[in-house]
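A single protein chain has been removed from this complex, and every other one stays in its place.
As written, the chains take the letters A, B, C, D and E, and residue 1 is the first residue of each chain.
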Amino acid sequence: MSELTRDGLERLAAIGTATLSMQLVKRGIRRHLIAGARPLMPGQRIAGPAFTLRFMPGREDVATPESYTAAGGLPEAVEAVPEGAVVVMESHGVLSSGLLGDILCDRLRIRGARGAVTDGAMRDMPGLRRVGWPVWCGGLTPPPSIGDLYFAGWGMPVGCGGTAVFPGDIVVADEDGAIVVPAGLAAAVLDGAVAQDAFEQWVIAEVAGGRPVTGLYPPTPAAAEEYERHRQKLRG
Amino acid sequence: MSELTRDGLERLAAIGTATLSMQLVKRGIRRHLIAGARPLMPGQRIAGPAFTLRFMPGREDVATPESYTAAGGLPEAVEAVPEGAVVVMESHGVLSSGLLGDILCDRLRIRGARGAVTDGAMRDMPGLRRVGWPVWCGGLTPPPSIGDLYFAGWGMPVGCGGTAVFPGDIVVADEDGAIVVPAGLAAAVLDGAVAQDAFEQWVIAEVAGGRPVTGLYPPTPAAAEEYERHRQKLRG
Amino acid sequence: MSELTRDGLERLAAIGTATLSMQLVKRGIRRHLIAGARPLMPGQRIAGPAFTLRFMPGREDVATPESYTAAGGLPEAVEAVPEGAVVVMESHGVLSSGLLGDILCDRLRIRGARGAVTDGAMRDMPGLRRVGWPVWCGGLTPPPSIGDLYFAGWGMPVGCGGTAVFPGDIVVADEDGAIVVPAGLAAAVLDGAVAQDAFEQWVIAEVAGGRPVTGLYPPTPAAAEEYERHRQKLRG
Amino acid sequence: MSELTRDGLERLAAIGTATLSMQLVKRGIRRHLIAGARPLMPGQRIAGPAFTLRFMPGREDVATPESYTAAGGLPEAVEAVPEGAVVVMESHGVLSSGLLGDILCDRLRIRGARGAVTDGAMRDMPGLRRVGWPVWCGGLTPPPSIGDLYFAGWGMPVGCGGTAVFPGDIVVADEDGAIVVPAGLAAAVLDGAVAQDAFEQWVIAEVAGGRPVTGLYPPTPAAAEEYERHRQKLRG
Amino acid sequence: MSELTRDGLERLAAIGTATLSMQLVKRGIRRHLIAGARPLMPGQRIAGPAFTLRFMPGREDVATPESYTAAGGLPEAVEAVPEGAVVVMESHGVLSSGLLGDILCDRLRIRGARGAVTDGAMRDMPGLRRVGWPVWCGGLTPPPSIGDLYFAGWGMPVGCGGTAVFPGDIVVADEDGAIVVPAGLAAAVLDGAVAQDAFEQWVIAEVAGGRPVTGLYPPTPAAAEEYERHRQKLRG
Partner (left out) sequence: MSELTRDGLERLAAIGTATLSMQLVKRGIRRHLIAGARPLMPGQRIAGPAFTLRFMPGREDVATPESYTAAGGLPEAVEAVPEGAVVVMESHGVLSSGLLGDILCDRLRIRGARGAVTDGAMRDMPGLRRVGWPVWCGGLTPPPSIGDLYFAGWGMPVGCGGTAVFPGDIVVADEDGAIVVPAGLAAAVLDGAVAQDAFEQWVIAEVAGGRPVTGLYPPTPAAAEEYERHRQKLRG
């Protein structure tokens, strides 16, 4: 899977999803957006390997209160999440039932998981705010997951927000939203993003100084060369 | 209809929609979410009997500025809302026209209505903020209700956010969203929710102390018994 | 086109979209809402003539990183935006790709454009917040515009949020959302809105004093006459 | 309400919705389409005064099998439909429950109703085909109306397919779809449509003869005059 | 799982989904509709135990032409389908990629599978028509499954058309659409449906004879008793 160190993950989170996304497009991965996953609390950003949970549409005879305590139920899944993971939840786009509430989120926090990402909904916002664990989701809703959903296990590939997420893929989330970086591309994407980020810092300063963007951003070969000279000088 | 006292309503609002929703699912009422009704201002929570308004898609010859002042128009409906009511508005999911603005909301506030709940839109946010009356809705929009809607009366059952709401049903709304508690179930739901809330407070403390959630939440019979002993001790 | 002065534009923005929208409905223009354009930052309001950009669904062979620097590309469009303009962007409702990020927005700010309005998405929120330039949009997303869109030029009529916007039409945006005022109607709409706004200030005071809304708002002929007397007195 | 004779209704149906729709647009009624109502059987066309039924989202405690036989239930509504009426049903866009099946449709046929129009769904297609009564709807589905809906009465204005329909308005439906003609406009719309239809027959022949459409359709004043001469000659 | 014989399955298919659906609602299973699954060819009806395939949103690096021939790929799944099964496919509502074409459908036909049911799309309609194997789906589309989807295995519970389907549940499909009958309820639903169907045949005849539906359909106790006498007489 991914060979990114903890430091590499922190750099991914710091650079941010917008820059990483451009790197993915350049590598032919256009379908990497986890659409509909919005930050629940301001100012958080995370990156980490995906641990997947699968929810699917329910039915009255199986999505029962008793199903929570059955073998293979949601609490067991929570206790299987490893430290450092990002919990990615398939919801089939159902926003009328909340996948997790404050109690399970607090347990995940204590277990060391970095946060949760889903296109589905969460519940009990006052409790979630108290816990403060990072969550990206499609909304808030009072009903529990068994209202309209059935918990169908963990650890398999999932579809989330219109893209595939495999266990171990790197999920990055910030104020712009959440994306998946295929595990095998994570190192290359990080390298490309670091370079792009440095270039954009230079562009930001140039633009702030009144320079037009034509030919500068994105750069023509001439602007790329100019930046290269600027970069050499800085290092020099 | 509902026999809840003012105190009972306040306890419903304080316990919150997430806990009440689980009690409704346990009683076979899965369809109780007023989907799309989001709080317009932070930190508000209300519970009260529904007073219903019905808006439906309009047409240029009937949804005219003159229709506001016709007999049976919106201002008359506003003056029919009793103290303590929650105004529930059927919108047919139209988000391009605002059902109420600051002036009618201020009048409703002065009349003693507790707040408004709709899956439709509101308008004039600066004015609504000034008034401060609690509103749950599907969004904000500049056009008036006659833009795309027609006001079709009050006091009948309405469909709102995908569920039925009858006059006198108890509507509860907080940060998670809005739900309807059928009038005849309100007392039982309150009792169940008080017990569930107490149990969850105990679970929250256990989890904060590092206990895994498997077998604890939702509780196996063993955990339920342990909680019972804990509860007895507290009382003892 | 529009003959509104800078002062007229400021008054349009100050009066707000809700009041202007009612004036447009009264003049037979019901389709003036730019649906889905929400303010990205709190408390901003703008009015100005539209400068249009057109994005359309992309395709892997044309929506390439190289397309940015081709003749007629997005940076050229940015450098064509005149001072005082509101940049209106057709997005075909695509919310998975961001039309503009912080760098282009900062350039537009420096060029004197008043803000941007679109039913599409933007990207790089931390940067956008730093720049502080007013934006109304349908959301935030990490991918760049070439992810799912193709930039197809500027200066033509565009469809945005379900209505037509022509270059030079007046676009007004505030907390309620964004609307278009056809250029030829702008002066009349402003006049009507000023009168309506004054009337509503009187109504707000009457309602705050405990007066019922029936017959008052919207006004019956009697109430309109009463207001007229009030207005005469004030002018004295 | 409408003063159209049976013959006038038959002419409305024969001319067809496309021509009538243009007449409504010309009279300022753009919102007259009952969107989503498609013909269930080929080759049928109807016109008649609306008789309205209202379905709204249901709830497990009220949308019960017993609700069918309660006072004010669906069978009573069926027995209230007068001869010649078009049954228009508000469905809130729910397509997962069928409003009517073959038995109630056969009863409506026997009572002399002209057909049914809804944006909701119907059920039991083999039976409906056997009965052969004209239906325009949003689809077919196995579940009964109580699956997801609640029957809320008859005889009130309803919202259907995005427009308002009042009892007595003239509803016309054919292969293109279904529209509502406000009762007060029906006679004028019919007159205009007869003239438009005659003009288009002339245009069809001209185009079949190889004539370009520029200036012909829609007609410039010159073409309108040419047609007028043609019309005089025919009469002559 | 289900203990229905081949004969029982044929009777389920013959009675039809509308009648079965009412029996499921009466047993508290409202969520049994596989929404969006429409018959591809006229006049077909099937019932059989579900064999499940799971498709999820794809990604360019995994949804490749090569993925078809990998271990666990779609052809292997086809060869695992047992005789008599109904192939139920989870599609996440994606209608832009076709799950199966004519070649795989012909192989499934030869293997003895009864048909396929999905809310997703199929492809190559001329070939599918030639094969003639029963299919219920959400539409037709040219692109192959790898266009926007990833095949993620078989034999697990799936979400399809808004409900849960478990391997071995009985899926019934006809002109009205497709539904799932939980395996454990199939025998009871069949019994109830046979009785309901006989009652409705009597009602159809009564209505054809001119009898009003009030009190007859659904039956009041008096009508139920009348039918019982009629039934006794027939048997007698």
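The working rule: a residue touches a chain if its C-beta (ideal position, glycine included) is under 8 Å from a C-beta of that chain, and two chains touch if they have at least 3 such contacts.
Computed from a predicted model, the values in this text were never measured in an experiment.
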Candidate in contact with the missing chain, chosen from E:91, E:141 or E:214: E:141
Which of C:120, C:182 or C:219 contacts the chain that the document leaves out: C:182
Which of C:63, C:100, C:170 or C:203 contacts the chain that the document leaves out: C:63
Residues belonging to subunit D that touch the chain removed from view: 16-18, 20-22, 25-26, 30, 32-33, 35, 162, 174-177, 179, 200, 203-204, 207-208, 210, 212-220
Subunit C, residues in touch with the chain not shown (by the definition above): 28-32, 56-63, 90, 92-93, 148, 150, 152-153, 156-160, 162-164, 166, 180, 182, 184-185
Touch residues of subunit E, complete complex, unshown partner: 60, 65, 68-69, 75-76, 78-79, 95-96, 98, 101-104, 106-107, 110, 123-127, 140-144, 146-148
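Everything below uses one rule, namely that only the chains that are shown with their structure count from here on.
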Option reproducing the contacts of B-D, where over half of them reappear, out of A-E, A-C or B-C: A-E
CA centroid of subunit A to CA centroid of subunit E, Å: 36
Multi-partner residues of subunit A (at least 2 other chains): 30, 32, 60, 162
